[in-house]
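With one protein chain removed, the remaining protein chains of the complex are shown where they sit.
Showing subunit A:
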Amino acid sequence: MIERFGTWEGFLGLVAIGFVAYSVAVVPEFATDFNISQAIAGMSERGLIVLPMVLLIIAREIDLSVASTLALASVVFGVAVQAGLPIGAAVAAAVATGAVAGAFNGVLVTVLGLPSLVVTLGTMAMFRGIGYVILGPRSVNVFPDSFTDFGIDNVGSAPIPWTFVPFLVLLPLFVIVLGHTALGRRIYVIGGNPEAARYSGVRVDRIRFGLFVVSGIVAAIAGIVYAARLANSRADNALGMELDIIIIALLGGVSVFGGRGKLIGVFFAMIIIAVLRNVLGLYQISGDAQGTSTGLLLIAALLLNSTVQRIYAKYRIVPKRIQSAGPRSGGQAVTSNEAPNTRM
């Protein structure tokens, strides 16, 4: 039994389920269609962007420019719609913008060898700046009904908003790539030890570049989703969202030092944060107090994570551990054998 939940992801899963069950039982008005669907809708963009972010952090990189890319893509999308382009073409223009933005980050990191933290800190300001150059402080807010309906409506009678569907489509894709393909294994290996990866023939830079491009594209998709949800294209869209996304990834058990983490943990982290925010809102706890709670949660999680692992490590039979990790998740097996306590 201990073995069964003896991972951070298992622990998070228990916490998430417990928290949801508690909220349903105790918090008035929590378990209504409207409330559930809006709590989910609020995660539409964060869920999307966190997917490539997890891959990047596992590969020892980071993309701080995601929220700015989102804003820029939403501006390009809005301007295209305003110019009379059909929605399909406007979507293509926005996605292309995201791809170019991601490629720009990728080139600076892989060709010029600059650290991604610094590069994307710069492009974080730059991409949003370009958004302001294009649209100034104005906004585009006239969209076709079909588009705004996508931003507002739920799927059938289920409390799942349409804006959450792109995430639900991409999630299994990312889970498969990261957990069940050679590419996924290489991403772990790069994060675990980039030099070793290079010597064993992994095309490290090509994979890194690809991850940045994917990050840009997904951020652009999130930009379109955001524009639909708020019926608004504006250069200051999603201001500060990059931090939320990184918090979700870290809370989900993705190691800041790379090489470790799973999307299932990140998914549970999303549930915990969405429910926490929602419940605080229902209890009328406002603004900065909410931000403080998320911050505290992250710090508590970092402390707990290392403690939980230390405790479980005592009870765990080592050969079985390796067996259960399987030969596929090479990067993880290596790191957990090394020293489970040194990483987070």
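Just so we're on the same page, a contact is a pair of C-beta atoms (placed from the backbone, for glycine too) under 8 Å apart; a residue touches a chain by one contact, two chains touch by 3 or more; residues count from 1.
Simple rule for what comes next: contacts and distances are computed from a predicted model.
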item: Protein that the absent chain corresponds to, by UniProt name, given "Aldehyde dehydrogenase family protein", "Acetolactate synthase", "Protein lplB" or "Rhamnose transport system substrate-binding protein"; value: "Rhamnose transport system substrate-binding protein"
item: Omitted-chain contact residue, chosen from A:69, A:120 or A:139; value: A:139
item: Which residue of A:66, A:79, A:250 or A:271 touches the chain not shown here; value: A:271
item: Contacting the left-out chain in the complete assembly, out of A:84, A:113 or A:287; value: A:287
item: Missing-partner contacts on subunit A, residue numbers; value: 4-5, 7, 9-10, 13-14, 16-17, 20-21, 24, 29-36, 38-39, 42, 136-137, 139, 141, 148, 151-152, 158-160, 175, 179-180, 229-232, 234, 236-240, 262-264, 267-268, 271, 277-278, 281-282, 284, 286-291, 324, 326
